[in-house]
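Please read through the structure below; I'll follow up with questions.
Left out: one protein chain. Kept in place: all the others.
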Amino acid sequence: MSGSPILSVRDVQVSFPVGGLTTRSAILGVAGVSFDVHRGETFALVGESGSGKTTLARAINGLQHVSDGSITFDGERIDVLGKSGMKQIRRRMSMMFQDPVGSLSPRMTVGDLVTEPFRIHGTEGRNLRDEANRLLTLVGLPADFASRYPHQLSGGQARRVGVARAIALNPSLIIADEPTAGLDVSVQGEVLNLLNELRERLGLAMVIITHNLHVVHHVADRMAVMYLGRFVETGETEAVFAAPRHPYTAALLSANPEPDPDRAHDRITLPAEVPSLLSRPLGCEFHTRCPWAQSICTTAQPPSGNVACHFPLEPGARPPSKKVPS
Amino acid sequence: MRSVRRLLREPLGVFGLALVLLVIFGAIFADLLTSWDPTRINPRDRFLGPSTDHLLGTDQLGRDLFARVLHGGRIALYVALVSTAISLAIGIVLGLIAGYGPRWLDNLLILLFDAMKSFPTVMLALALVTITGPSLTAVIVVVILVNVPGYARIVRTQTIAIKTSEFVTAAQSMGASTTRILRVHIMPNVIGPLVILASMDIPVVIAIEAGMSFLGLGVRPPTPSWGSILNDGFGQIRETPWIAIAGGLPIIITTLGFTFLGETLRDVFDPRLKGR
Partner (left out) sequence: MSTLSISGLNVYFSTEDGPLHALKDVGFDVPERRIVGIVGESGCGKSTLINAILGLLADNGDIRSGEIVFEGMRDLTKLSARGMQDLRGLRISTVFQDPMGALNPVLSVGRQMTNIQYRSGQSHSEKVARAIEMLKLVRIPDAENALARYPHQFSGGMKQRIAIAMALMMEPALLIADEPTTALDATLEVTTIELLKDLQEKIGCSVLFISHHLGVIAELCDDVVVMYAGEVVERGTVRDVFQRPSHPYTRRLLECDPARQTQRTRVLPTIPGEIPDLRARPAGCVFAARCLDRHDGCDQHQPERSVSGGHAVRCNLVGSRQTQGEQA
């Protein structure tokens, strides 16, 4: 983890225009986030729907216009690059999308799908058939899968095809949006094991976007928890899991319990719903749902840093009093 | 193939296929099936009823109607295939551009499609023929002008639906060019239903050709066309009904054949549309 980071995100904002001709305004999908990802490291962006995690991932990949801040990849600033400049970057940075089957072109064979990156970026004398075999073997699929179509694959197999395509050009960074979404638990493990193995073997850096904290636990070295387009907590994965310091992180962790009926589930129930991006709460943006919120939280912005909270939690903290969700 | 097997299990589809094959067979082997010249005038043999010599009888100029029907089938199929193929090609390109391109271009093309569509076919044909004179090309141009807006609109709608799907975003994230995305990722997904639709349009095209030839706006005499045969028999339909029958029957057979085949194909390829 030495040397310059492979990816460096600084104060990135992504805004979307809303409203009609007369009432035009913008909402911030990503409201200023910064983080670094080093070579060989896995960084996880965790958040629920509307947290801006997918928007951030798309911004890094150049699929989304960055309205403020900078993104530096391998020493080169990429948020300002044009189409052809970005095409060169895409050789070294690949992205995997949520839907295992839906992210594969339905009328293409698996062989064509995994070798698509070569067709886009030039084959350089490679034999595409051999490449397809090599890639399929690498992700643990039999070579005769090359002639299948996406709809003939199970979710796990389709996900492996997506992984094979993502590593085709030997990238230095893979961005994986919900790599386990829509997969059965027994298959989720397979996919995560594969990603871990490939990362070690190929020395990849990875950014994993997920709402599933358990995925993060076993895969990521460092993580950031997003809420309304901002990081509320960042840190080493093990430290965050051992003792979450932001109330939202703690609530997320408690929301996915061990399947044991006798275990007392000390769930932290969050009252109310996620506020709209159109009307962000004042002060700490989490205060509307925070069981620990005090008066200062409704007026003053929390301190910036690894934990964006006025009153970071002590290990094992319980909510002061159980509010009835309204 | 699975779809072929499924098609062969549908009696209506088999019937349609048989009719279509019959028409194609007749058109291809017209010269072998009859020794009569479809354009040769025989004043002595005028208005002969059907016989073993003249299977469908002769017309007012003594021409063999069976030969004229077979050769008329060539014209009908030629017009249908050429104009449908060109309409499809233009429709796909314009539809892809409208669906994937910038908003203003989409709006412009939609305006164009609507303008084309709002022209009644007969008016369009008359206007065109006034300029160029009646010809086969005029028929083909009319058919293209009639068909393109519909095809382009379907392709546009499909393209808009597909362009936000994850596999297209994935292609963008890999750095694929716009033409590659359109050609490799979008077009194969819109072309299937469109071709089936076009096959169901073929009877319409054949009717347009026959109609224009009937009105004297299409194929020029003495070239045989089902429309002109029908027109020849129309005047004496009470005295010599076989002429009108010779012109009308193949139109009915072809229309039924392509319609049954097209509808069955549609159901086979997309069972969700069944019974719509």
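Going by the order they are written in, the chains are A and B; count residues from 1 in each one.
The definition used in the following text is that a contact is a pair of C-beta atoms (placed from the backbone, for glycine too) under 8 Å apart; a residue touches a chain by one contact, two chains touch by 3 or more.
Note that this is a predicted model, so its numbers are computed, not measured.
Of A:P5, A:G29, A:G155 or A:P312, it is A:G155 that touches the chain left out of the display.
Looking at A:I60, A:A224 or A:L252, the residue that reaches the missing chain in the full complex is A:L252. Check A:K87, A:H217 or A:R280 against the missing chain and you find that the one touching it is A:H217. Shown as candidates are A:S4, A:N193 or A:Q294; the residue that touches the absent chain is A:N193. Interface note for the absent chain: among A:H65, A:K83, A:R201 or A:R267, the touching residue is A:R267.
In the full complex, chain A touches the omitted chain through residues 48-49, 154-155, 184-190, 192-193, 196, 211-215, 217-218, 237-238, 241, 251-252, 255-262, 265, 267, 269-270, 273-274, 325-326.
Heads up, the rule we're going with is that only the chains that are shown with their structure count from here on.
The part of chain A that touches chain B in the complex is made up of residues 61-63, 86-87, 90-91, 94-95, 97-99, 102-108, 116-117, 119-121, 165. Note for the complex: chain B touches chain A at residues 165-167, 169-177, 180, 184-185, 188-189.
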